[in-house]
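One chain of protein is taken out of this complex; the other chains stay put.
Up next, subunit A:
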Amino acid sequence: MAEHGGPATMTDYIKHHLHHLEMPVGEGRFWVLHLDSIFFKLLCAAIFLYMFLRVARRATSGVPGKFQCFIEMIVEFVDTSVKETFHGRSKLIAPLALTIFCLTFLMNFLDMIPVDWIPAAAGAAGVPYLRIVPTADLNTTLAMSLTVFLLIQYFGVKHKGIGTFVGEMFTAPFHAPNTVGKILLAPANLLLRLIEEAVRPISLALRLFGNMYAGELIFILIACMTLGASLSSGLTYVMAPLQFVAGFVWTAFHILIITLQAFIFMMLTIVYLSMAAEHH
């Protein structure tokens, strides 16, 4: 590799691929919009809505088409997962789970598109930087997990009432039989509760982000194997088949990861929401 591109070119290539299409909207590094993440997330949402709406409009109770069968499979799969975990009644939780699962999967699936295709096409059209996987951007995953976090609090208040909700902060998980013990245990309970609540959105966001980021980086590294290669060099004929095999193996493994991560994001959302709705 070093003979072809040299470490400087390779580092530049990687850095270029890890650079978002940014639009500053205010002072400093904080007020920057990642246009590429926003665009591709909206695109995925549009694809998801279009697919499901189309099937829902044309759904027949007779012999369903292959596409309808596929969509029904997904819906039933999510429905069973929700029913197994969440025992209350809620009109929100199953559609939410379905949306999270499909949207996360679609966004993760953009990782399967060869790393150079869309950025190169966009580069030819005059866009300098482009990262197409929205879930490999911490902003997207954190936005999703913060939404889930707010829903957890809302569910807690709605299903238990505000009194029990606040009371539980001070009385669970350590219970005491008398008033003095309750007062003594209240700070510890509150501290544990705050840590528990704060850890959830962060771990949820970092898990998805870390997996997708690592996956994307490994794809980029595989792409680097023939970076700056020429037909006159003997090494190219060794690296090119190797690159093909490595890309194939990692893609096959990554299909498992993207599905699993979408599933886990959905599952944990359901688990957290049902925990919030249950009485201690």
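Note that in this section a residue touches a chain if its C-beta (ideal position, glycine included) is under 8 Å from a C-beta of that chain, and two chains touch if they have at least 3 such contacts; residues count from 1.
The rule is short, and it goes like this: contacts and distances are computed from a predicted model.
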(message) For the chain not present in this complex, what protein name does its UniProt entry give, out of "Cysteine desulfurase family protein", "ATP synthase subunit c", "Spore germination protein (Amino acid permease)" or "Cobalamin biosynthesis protein CbiX"?
(response) "ATP synthase subunit c"
(message) Which candidate, A:Ala45, A:Ala94 or A:Leu221, sits in contact with the chain we can't see?
(response) A:Leu221
(message) So one chain is hidden, and I want to know which residue out of A:Thr11, A:Gln153 or A:Ser233 touches that hidden chain in the complete assembly.
(response) A:Thr11
(request) Decide which residue listed in A:Val32, A:Met169 or A:Ile264 touches the omitted chain of the complex. (result) A:Ile264
(request) Quickly run down the residues of subunit A that touch the omitted chain. (result) 10-11, 14-15, 18, 81, 84, 203, 206-207, 210-211, 213-214, 217-218, 221, 257, 260-261, 263-264, 267-268
